[in-house]
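FYI, not all chains are in this one, though none of them got moved.
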């Protein structure tokens, strides 16, 4: 089965998710600067989620580039990842509207962790289909970065109940690490 | 007439439907765990609909793969299916927000049944254009699975008024059956 | 300039318009059949608009098929048409929520008329670029159907203030006429 339409569908869903998040940025009531004050936490959580979804698009883009084909298992692993990504607009708004209170910050982290697990399941499904010796498998390696991210997300969820800014700081940290595009795939594509 | 743009348009509409459903997941008010309680039924109905729309995308993907061309009749049969699918966000929210009460569960089932009928009409329009001896016709067979699903949906609508959980259980059952990707088309493509 | 990306962008915008209209179908409050009563007029206006936008997609699809290239003028004529189409969700909801009252029905008709004029401007821009002897020009002919539709829309707007159901009936009539796919383009493509 060709990968073209799966790539296009995935790009479409990610493009929609990244754009509709802004619909949760409710237009402030009032016409002076003070009207903008309650928007700040929502805006900041939007920035964080825009970067996170951007990272996923980037990594999906690079990963599918090294892939030759897909099967039903990959299709559903991909839909599973898209499902957790599609919750981003809701969990982002929940975190922002409650000014980064502990429970919403933890819920946001659970969503991030489930996205990370979903990405991992997708790589396993692709690995199963392509075998060890392929470009894809070599590019992925042991996916240490993905595993560390997941551990960091889980720590963040727990530490949020100590101090919610620790959770937020860890989310920002992981995003920073990933902002550097995943050179593993790029390097191999260039070869 | 080429099938490329119809495929792309269909994928686009389905990608939008599957993603905007999440906009009905209203952000909970309040910042502790109890704020999440009223979200559960809405979340569960969202999961069910995400899977159902995913199944349609999967089946449309596989079906259009075996198709050579489209005509005006196919275009409108396809738009008819997309119409009933586009009601999914509304019927899903109606069911979720009313905690799976009988009437909303039945309305959701009516939408599912009309999607199933719409898919059937689309296969008939494609069959008419391609004839009996084509890859498409052989892949489809007598579409027993589609017909049984429709009967199950209609039973679910009726049985919902006995006990609404019977209706929900049947919807989950049909989704489970379809979650296994339709091997009929995949098998023939591989040949 | 190639037509590919203009086609893709146009299809994307039309796919989004046709799908987000359903977001105006506010989920009914209440869990019995009476909760569905106020939804009917909104649902019917949604059906009408879904068909109208579907007709535009169909006609744009066929028209761009006979076209070789685009220029800046065509791009902006196309964006102008998309602008009036993008107002459909708002004018549809305005008409539906006010139960087909005269002013909303007239406003809906103004939008339909501006879409028809926009489509006409787009054909003129394409005609100017392609000249009289091309497939495109021969397929379009004198566009009598487009001109009659516009006259009917303008009559509908006026007659709505006599009786608003006359306006609605004319909109339905024009949609019926166009539901038959525009064979002018199809016939020439087949040759």
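Just so it is clear, A, B and C label the chains in written order, and each chain counts residues from 1 on its own.
Please note the rule applied: a contact is a pair of C-beta atoms (placed from the backbone, for glycine too) under 8 Å apart; a residue touches a chain by one contact, two chains touch by 3 or more.
Since this is a predicted model, take the numbers as computed values, not measurements.
> Beyond the 3 copies placed here, what is the full number of copies in the complex?
4
Note that in this section only the chains that are shown with their structure count from here on.
> Which category does the touching pattern between chains fall into here: line, ring, star, complete, or other?
line
> For the two copies chain A and chain B, what rotation in degrees overlays their C-alpha atoms? Round to the nearest 5.
Copies differ by a rotation of 90 degrees.
> Taking each chain's centre as its mean C-alpha position, how far apart are chain A and chain B in Å?
26
> Per the centroid of Cα atoms for each chain, what is the distance between chain A and chain C, given in Å?
37
> Which residues belonging to chain A are in contact with no fewer than two other chains?
Residues of chain A touching two or more partner chains: there are none.
> Once bound in the complex, which stretches of chain B touch chain C?
Counting only chain B, the residues touching chain C are 1, 5, 8-9, 12-13, 16-17, 20, 23-24, 71-72, 75-76, 79, 82-83, 86-87, 89-90, 93-94, 97-98, 101-104, 107.
> How about chain C: which of its residues touch chain B in the complex?
7-8, 11-12, 14-16, 18-23, 25, 27-28, 30-33, 35-36, 47, 50, 54, 57-58, 61, 65, 179-181, 183, 186, 189
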